[in-house]
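Shown here: the complex without one of its protein chains, the others still in place.
Labels run A and B following the written order; every chain starts at residue 1.
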Amino acid sequence: MNEQIIQVKDLTFKYEPAKNNTLSSVSFAVNKGEWLSVIGNNGAGKSTLALLLIGLLKPQSGSVFVCGMPLNEETKWTIRRHAGIVFQNPDNQFIGATVQDDVAFGMENLNMPVEDMRQRVTEALELVGMLEHREADPSRLSGGQKQRVAIAGVLALHPDLLILDEAFVMLDPRSRRELLATLKQLRAEQGLTILSITHDMNEAAASDRILVLKNGSVANSGLPADIFSEEMDVEAPFSERLRRLLLSKERRTPESYLTESEWIQWLCK
Amino acid sequence: MQIRLNQVSADYQLGPVHSPRVLQDVSLQIAPGTFTAVVGPTGAGKSSLLKVLNGLLLPKSGWAEVGNIKIDSKTSKKALKAVRKHIGMVFQFPESQLFAETVEQDISFGPLNFGASPEAAHDLAIKMIRQVGLDESILQQSPFSLSGGQKRRVAIAGVLAQEPEVIALDEPTAGLDPSGKAELMSLFKQWNKCKRLTVILVTHDMETAARYADDAVVMDQGKVVYHGSVRSLFADSEKLNRWQLDVPEARRFQLAFETYSGIRLPNVCLTEEELAEALIGVGRV
Partner (left out) sequence: MNKLILGRYFPGDSPIHKLDPRAKMIAGIAFIFISFMAKNGQGLILLWLFTFFVMSLTKIGFRVFFRGVRPLIWLILFTVFLQILFTAGGIIYFTWGPIKISEFGLINALFIFSRFVTIIFVTTAVTLTTKPMELTDGLNFLMRPLRFLHVPVDELSIMLSISLRFIPNLLDETQRIMDAQKARGAVFGEGSLFRQMKALVPIFLPLFSGSLNRGEELANVMDVRGYRSELPRSSFRQLTWKIKDTVCMFVILLLIAAFAVLNLVID
């Protein structure tokens, strides 16, 4: 029986005093060790979902269970020890004066003894490849480096769940690729459960499962290959865009989504 | 409007921070009506290059020429202001520069500064808000009440309202999702083609450069190391490697296919459309 890290049931939310719901009856679950991507066009409610899951917003109705605990005003502090979130703006989440100070911030809030903090800071920075920059101040870091520090800050608490709210959207393509590789490595080594909200299809393609939100409701969910083949109005990775293009020209194409290397082999058959 | 740089060297100073030689002996000529991408690693001097063009950064030695206005270390404030009318500059995350009470007032800021009458500024605001794909009703709203995407378009409208001959863009699509990116870039491409607006685009995104630009300038450590067509740049893997430039996805696919299959496609493919055509052409699909 696979432990479910997140269970969302009939989640409904709207920003007062708006008339329409941003999210309507959203239900889904995330299993331990899974990497779920949440995609959908702008206004679909993706970021709102992240804020709800971490307890920054309160839903009008529905329930959220994180690590088996119901999320509410009392439990949110406990839940935040098991789940961390990285937001989009690298600068507006860097609180410490230096890299290591920032990583330690979450632990300071838990009144952790200094020796334990020191060890965890070192471990966390090592995991994200920022150990040599431990004393750097943020003005000398690139956006990608700052996001690594943010991830380290979450990892230092040994969380069960990492939520990424379009965390790579402000980074240049190269940094995005490097961070994606780091995430994959972290997942393999640490068995981290990841929920990433994104419109980067390469990021979505790397995940185990994709959830598609449309106008605040769950429109589809499944394996990346299936989603990319089925969901025509959502932006797709390059190889899928190529396939759709050839389809529209009524040419011979693979029946469903293929990765780049699969494509090339198919072309040479 | 001809743009020329002649052996321009410049240092950068911000408060106590002094970066010497952000530009080293740069000579460049950009023809009117072209769409040029300026690429290169971080710190190469791309943004500094743009800033020299409208006098935000004055050359320490050498001179730049925009139209018939010359910019060197001694250029007067008056001349600089004149240049700035002709070169519209859109900075990264331009929505952060909005300040006026209404969208219309913000858009009119540029034209009014450059001497337009209030009536002319009003007309320009209406014209430009339509150009960026927003509805006129937004003109009376406060810029702070808009969404991020709308704010960005308002900021761009404000720059267009100056009616410049050249538009310089520094990562204009940063932070946008793929459809937002495509919408914005096609607007720039359209203005380039229809209004003959010279476009200079600084970007890290090789996909964008490959798809929209005709020419490319590669900068490295303050020097211009390449100035030619975008196509020839991306055809040369050695150069791309040397200057640490990403290969556009279509091109990468093409190279992987050619290596694996041994079949050479007839041309350098920079977009999925070109790749599709090429694959059709060689009968693989």
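One rule holds for everything that comes next: a contact is a pair of C-beta atoms (placed from the backbone, for glycine too) under 8 Å apart; a residue touches a chain by one contact, two chains touch by 3 or more.
Because the structure is a prediction, the values reported are computed rather than measured.
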item	value
Touching residue (missing chain; options A:Ile95, A:Ala181 or A:Leu223)	A:Ile95
Hidden partner chain, touching residue among A:Lys9, A:Lys32 or A:Arg81	A:Arg81
Omitted-chain contact residue, chosen from A:Pro59, A:Pro138 or A:Pro237	A:Pro138
Touch with the omitted chain, as defined above, among B:Gly45, B:Pro94 or B:Gly222	B:Pro94
Subunit A residues touching the omitted chain (full complex)	54-56, 77, 80-81, 84-85, 87, 89, 91-98, 100-101, 104-114, 117-118, 121, 137-139, 153
In subunit B, positions touching the absent partner	14-16, 51, 54, 56, 77, 81, 84-85, 87-89, 91, 94, 96-100, 109-110, 113-114, 144, 158-159, 162
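Please note the rule applied: only the chains that are shown with their structure count from here on.
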item	value
CA centroid of subunit A to CA centroid of subunit B, Å	31
Subunit B residues touching subunit A - in the complex, by the definition given at the top	42, 149, 174-175, 177-180, 204-207, 246, 249-250, 253, 256-257, 260-261, 272-273, 275-276, 279-280, 284-285
Subunit A residues touching subunit B - in the complex, by the definition given at the top	41-42, 88, 142, 169-170, 172-174, 199, 201, 235, 238-239, 241-242, 245-246, 249, 251-253, 260-261, 263-265, 267-268
